[in-house]
Structures are given as structure tokens and as C-alpha cells.
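One protein chain is absent from this view; the other protein chains keep their places.
Note that the chains take the letters A and B in the order they are written out, and that residue 1 is the start of every chain.
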Amino acid sequence: MTTFTQKDPVFVVVQLSGGNDFMNTLVPYSNPAYYDNRKFLNISEEDVLPLDGTLGWHPEMAPFKELYDRGMVSVVQGIGYPDSNRSHFRGMDIWHTCAPDEVSTIGWLGNVIEQLDPSGDNPLTGVNFGVGLPRAMSKAGVPVTSVSNLDEYGLMSGISAQQQRVQALQIFKDMYGQAVGSGPVMDYLSRTGMDVLSGADLIKVAPQQYESTVEYADNPIAKSLRDVARVHTANLGTRVFYTQQGGYDTHANQLPVQPGLFRDMSRAVNDFFADLEEHDADENVVMLIFSEFGRRINDNGSGTDHGSGGGAYLVGKPVAGGLYSEYPSLERDKWEKGEDLAHTIDFRGIYGTVIEQWLGLEAAPIVYGNFEQINPFRAN
Amino acid sequence: MTNNDLALKAHLLRRAGFGASRFELEQISDKSYEEIVEDLVHPERFEEIDEDYLKRYNPEVSYHDGHPIHAGRWIWRMINTKRPLEEKMTLFWHHVFATGHYKGDHTPSTIGQIETFRENGLTDIKQILLDLAKDPHMNYWLDNCENHSDQPNENWGRELLELFSMGVGNYSEEDVKQAARAFTGWTFEQPLPLYPYGHYESKFVFNESDHDNSEKTFLGRKGNFNGEDIIDIICEERATALFICRHLYNFFVEDESQVPAWSIEPPRNPEAVDTMIDILMSNDGEIRPVLTYMFNSDFFKNSFYKKVKNPSELVAGTLKLSGRYSVVLAEGENVGTLYNTAAVMGQALMNPPTVEGWHTGHEWIDGGTLNERVNFAVNQFNDVSSPGFRDILERLGPVVESGDLVDRCLDLIGPIEVGEETRMALSKYAEEVGDVNLSTNEDKVENAQKIARMIQLIVSTREYQFA
Partner (left out) sequence: MTLPFELLRSGYPYYMTLGQRRVTSNPVDIGFGKENVYVLTRGGLGNEVRVINWEDENLGTRGGASLFQWPAALLVDEDENLYVTDEANHKVVVMDKDGEHINTWGEKGSEPGQLNRPSGMSFDAEGNIVLSDAMNSRIQRFTRDGKHLQAFGEFGDGEGELNMPWGLTVDQFGDIFVADWKNDRVQRFTSEGEFKSAIGSHGTEKGEFRRPSSVAVDGHGDIYVSDWQNDRVQLFNRDERYIQSFHGNASLSRSGKQYILSNLVTLRLRAEGDFEKTQRLNAPMMVKVDDQFRLFITDFGNHRIQIYQKDAVELSETEIAPKMRNPILFTT
């Protein structure tokens, strides 16, 4: 485990939903095979933000490149798993449960959270920002909190007048709080209702205490990462944050769509770390950015289709920065199924890297096996 | 409690359907409880729901490229159907034969399976299992398309016995293998790809050249069994009747333990289930007579609040009260959002987490889902112009005295009963509000909010979480 920080290590996951096109994120612009196969959807050499003479970032990734240049981004090239499943749902499930060969309902982060907080005392050990809990965080008996709107989190949030909401919450408390012995299920409901009330009380200090000079942009991923920052800086004991940015399923219109997503995402990540730095709260935070699959090598004229062999990024002060694993080969005889990038490292090895080297837990029981790890973190 | 009691009819419609507005209860006020049961088990007496309005205002239900809009359409049907038990039985079989969308990601098959349940849900076990065995969505979900004569795949054969008919402990491992062999060659037609013009459906195919036609020994019987024969044999077994009746009891009467515990724990009400089994078996596996018996039984009539509402029941039932998402959608309503509404409460319709289906009863409730359930129900009454709320307001008459407010509202929302703590808390609010004057339109505008708040408090109670 790294000893970079004295504080408890915190882990933030950003899921790029829909399957991000890795080839047009980190562009192999010096390789003629790239242009041969990306006849319509290529980023020209003049446009890329060069990184090492062979690869370059998509032009809208400039704020992300800035973090990379500061040594805060470890790029995992060619991440995937054998026999990639091209269904969004199934593909995402596999990433969430580490179980490609069976259907599991236990999320890998559910296991992580359980080990970080075995008693389950703090419902804020794991916090998701978004609608509905991702399967990655779910495990029976492990309380986690899912927040769609931090400023209005909790029961009766639809009652806009503050005074009336307070009144309604008081009545709710009266209704749920006093019951004992009215049957096991009724009692269970009472307890759960009271837990929800106290969880909301805990988290509501986050927006109250927060001040920052960082001005996030007005888009969903920026809002979510600002929420992560607000809760993290409130010191509520949250160890695992989860959020996502949708829209990467670019079968068509990739050229107009992908740049907007990158602009929002890379700006938001950059702002997030600037915000943490301002609060002196960045030394114990590592972020993982991933997508459920990469996209097809050949474009289809206006977009790209579901493929494999994507990219993931570990971001934060504790990481060493640089390129890890290998860029998947563009040589035709190395393609998977004759049309996809072959992955060069298993995502379970990257999870394992984070679990063992960052969070200090044992990886094998969580990712179900031993997979090749990398060394993306700075030595102290 | 008499049979004509409004509360009892409301109970019946919460269980056999998705609840009822006061207007709907009034429409059947001249019918006896037993007549209503007869109507419920004979959905064909009532007109099918007219989907033309839905297709006009949410046109994307006309194609089959993604399941959420169709799952939402299903909830819209639950709200608006004149055949509530038809939709309820469809949901029942979906619970029992849980098939997740995510594996195949092929919407025509996903919704095709639900259509099949809608058509056969009230027929007999043999028909239902046979249709299931021929269903492409199930076939792919449990890998029977990979079950070849020279290389059997047991997945479907095993789950058919374990999770869909007999239950653990009533067959041997050898029976699983033999059943799998009998279903070799049961596969489906390759559907065309999604791009460029959307999904096309698949259908069942029996590939005779891939079928193992040699002799099999299954549950003590010998023969050159095909899949139909396996289902015939399964349906002769009392274990199958027990399994189905216990599911019916769990779904309609009272929350039981979760299915995996059934081989260890006896039914909550063995006597009731035994009678149901006898009725099922003496009627060749027909579902209708069992349901008729069950709904008319004392154990059913005495089962108030013994079931936690599943998310579909909570969502559809609450929207029936608020009058939203009706046959002609209001401006901007999109039924696809209803899928998400139920999904964040733990029930992504058409996409159950595993073949074991959803864990039900109090397991529907955790901190996150309770938050969603309460906030959803409360938010339906933020808008005092919703048709359902306006109807409630009209029924309350010109003046509601403070002392009557709780009872009047509990009556119009159910009628439902609440415990003493709940009543006290609600009464406290009623006292703060005082008498509510609704005589003129101006009074209504001024005071509607007070009534709406009372309704919001009622739908956030613990009691409201129960069916």
C-alpha cells in the first residue's frame, strides 16, 4: 500500500456510459493504419494534442492533457477482458461485478465498501451521484447512499417551501419513530425510515460548509463532480464515490457528439482536482475513469460501433502518471474477431491495483482471481 | 366485515390489480364481491385497452429498439387496463420466470415474452411451461440455443426443474441431465441486426437434426422423450403444483420467505396451500379455479397489509390515485420515465437481476428505495390540478371539519387503515390546519394545498407501503 498520505485513501469512479471510442481519445495519429481504418472519423495530425510523438489526445481533451502533463494521469491502454460482450447492459454488468461468466448481483465496490466499513455504521462510506444505485456498489446488507440532487437530498424533497418541508418531515418522524412491536416488517420500516432521516441530516452539512473559488461549468458531469467535492471536503467519512457521464454510444454523429462530451468531462475533472487542491484535500484522492467497452476499429461513415479494447485513466496527485500497458495493435492480424482492438490488460487487474495498492485491501476475493497489476502510483 | 364492504373490495383490487380510484370503486358498487372476482378472472369480458392514443403521443412504442419505453408502457397498461388481473398475472409470471433483458439486449424478444404471459397467464401450467420452453428470450437467457445433441447444455433443464416448476429436492441430478437431452434442438431463428433499421423479432425453431431422440429416463419414466414430454411429466407432479401455489400465495396473499428457503421452510399457511394444490391438480393445472378459490377464501380476506407493495404496484397504484398517465397522456408525459421510476425503487421491469427474480416482501425496502417510494408518492400530489386530486377535492364537499380530515382522506385514498402512531401524527397536522373551507372555487384554490399535504402525508406512511 502506498504511504503517500496519512489520511484514509478515497476512491472516485467516473463511468463513461455507452462505450467510449478509445481510438479517438488517445489517437495513434502517427500510424497509417489508423487513417486506413478511420476513413471518415479521424482526428488529423494537425488537430491532436501530441503526447509522445506517436499518440495524441483528442483536441477537446486539453484540460485533461494539462493534468497528464503535470504527472497526474496514469493511462491504462487497451483495457478489457476476454471475449468482450458488446451489450451495454451485460458489458456494464461485467465491469460492475467482475463476473464475466455468470450473473452476479454483488458489485465489486459493494465488497470494497463492506471491507472499509464492516459494521456498516456510516451510510456515507459509499456515495453515488445519479439516479439509482449502480450495480457496482450494491451488495445486500451494505448501506450506501445514492444522491440525485445534493441540494435537495432526502425525504419530501419535492415540497419546495422550506418551512412546509420541515413540518412534513417532523410528521414523518412522528409516524415512523414511535412504533415498537407492531410486527417485524412494520418495525423494520420504522427503523429504515429513521435511518433515511438521519442519513439526510448527515449529508446536508456538505453543501452548507462548502465554499470554493472554482467555477464548474453547467453540465451534468461537472455538477456531479462538484457534488463529490462538496461531500469529500465535508469530511463525512466517504471512501468511495461513484458517478457517471452518459452519451458515449456514438453509432452516428460521433464527430459532433464526442467532442462535446470530452469538453465537459475533461474540464470537469480538471476543475475537480483544482477544487480539491484549493481545499488541501487532494492528496488522498484517486479517480478511475472507465467505459464499458471501446469501439470498432473501422468507422461506419458517421460513427463507430460496439467493440472492445478501450482505455481507462487513474487520476490524482498520488498517481505517477504516464502510459501503462500497451496500445492495442492496429495490425489486421492482431484484431479480435477480425474487427476489434484486442485488449492488452484485464480490467480486473486494474481494479486489483486500486484495491491493493491504493485502498490496502486484498484483491483476489473481490475480483475473483489474480490478474496482472500495474504500478501507477508514486512511491512516497 | 361484510362482503359488500368497500374496504374489502379495495383490498381485492390492490391484490388482483393495481388498486382503484374511488371513481372505479363506485363503478362496481352494485356488484357483489364474488361477482367482482368472477369479472377479474374473466378479463375477456372487458375491452382490451386502446393503445392508439399512446402510440400517437408516445410514438416510439411503435418500434422495439429499447426495453425501457416498453416496460413503461406496461406500467401504463397496469394503470389504465379494464382487465387488471390480466396485467397482474403477467407480472406474476414475470416474477416467477425472471428473464433479464441485459443478456440478449433484444427488445422484440423481451417484450414478446411479456406478451406471451399476457395471453396465457390465466390458462394452465402445461400451456404456460410449454410456451416458456419455446420462448426465444428464455431460450437465450438459459443457453438452450447451445444445447446440442452431441454437446448438451443443462442450464435450461436445470432451472426448469429448480426455479420454474418442482423446486429443489424433488428431482435428481440425473433428471436434470435427461431433461436437458430432451430439449436439444429447441432453438430460435436468427434475428436480423439492430442497425440500420431497428430490431426484428425472432421465433422458436425446432431443429430436428440437432435433437437427441434416444431413450431417456426422467423421474422414473422411460421413453424417447422430447421437451413436451418432459413438461407433461413435470405437470403430473404434486411438487410442481405446490411450487406454483406457493408462488401464488406469496404473490397474492401474504409475503413468504424467499424462494431459495422453500425447500427448508414450510409454507406460512400449509392448509391454504394444500387446498389450492388440490384444486389446481383436479382441474388439469388450470389457473383460474385456483385464483377464484383464493380470492374468495377467508385467508385472503383476512390478509390486509400482509404484503409489501412491489414497486410496480406502488407506482401504478399511486398514479391511479393522482390520475396521471391516463389513456390519453397529458402533454409531455412519457411512459418511458415510469420504467426508471420503478427501477430506482428496485424493480427494473423486464430486467430482473438474475434468474431467481426479485427478492420481495420487506426486501423491497432499504434506505434508498424507501426514500424513492416516499418522494415519488408525495410528488404526485404537488400538483393540485391533477385529475385524481381534483376528484378527491370534489368528493370532500364544501367543508371538512378538522376532526374529520384524517378519516375522510384515508377513506378516499383507500380506504386504508393506519396504526395509532400514524393516526396521531396525522391528527396533529389536521389540528394545525383546522376546518377546511372548500365551498367556492376561490376557497378551493386557497385551501387545496392543505388537503394535498394531508394526502402527501398519508402516501408517505408505513401503512401505504403495504398492499
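Of note:
Operating definition for what follows: a contact is a pair of C-beta atoms (placed from the backbone, for glycine too) under 8 Å apart; a residue touches a chain by one contact, two chains touch by 3 or more.
All of these numbers come straight from a predicted model, not from anything done at the bench.
Checked against the full complex, the candidates B:69, B:259 or B:355 give a single residue touching the omitted chain, namely B:69. Touching the chain that is not shown, out of A:267, A:296 or A:348: A:296 (per the contact rule at the top). The chain not displayed touches subunit A at residues 251-253, 256, 296, 298-303, 305, 337-339. Remark: the residues of subunit B touching the chain excluded from display are 52, 55-60, 62-63, 65-66, 68-69, 189-198, 200, 331-332, 336.
Throughout what follows, only the chains that are shown with their structure count from here on.
Work out the mean CA point of subunit A and of subunit B, and you get 34 Å between them.
Residues 87-90, 93, 103-105, 123, 131-133, 135, 143-146, 154-159, 164, 167-168, 171-172, 174-179, 182, 184-186, 188-190, 192-193, 195-196, 199, 251, 305 of subunit A touch subunit B in their complex.
Listing the residues of subunit B that touch subunit A in their complex gives 100-105, 195, 255, 308, 340, 343-344, 351, 353-355, 361-362, 365-368, 370-371, 374-375, 378-379, 382, 419, 421-422, 424-426, 428-429, 453, 456-457, 460-462, 465.
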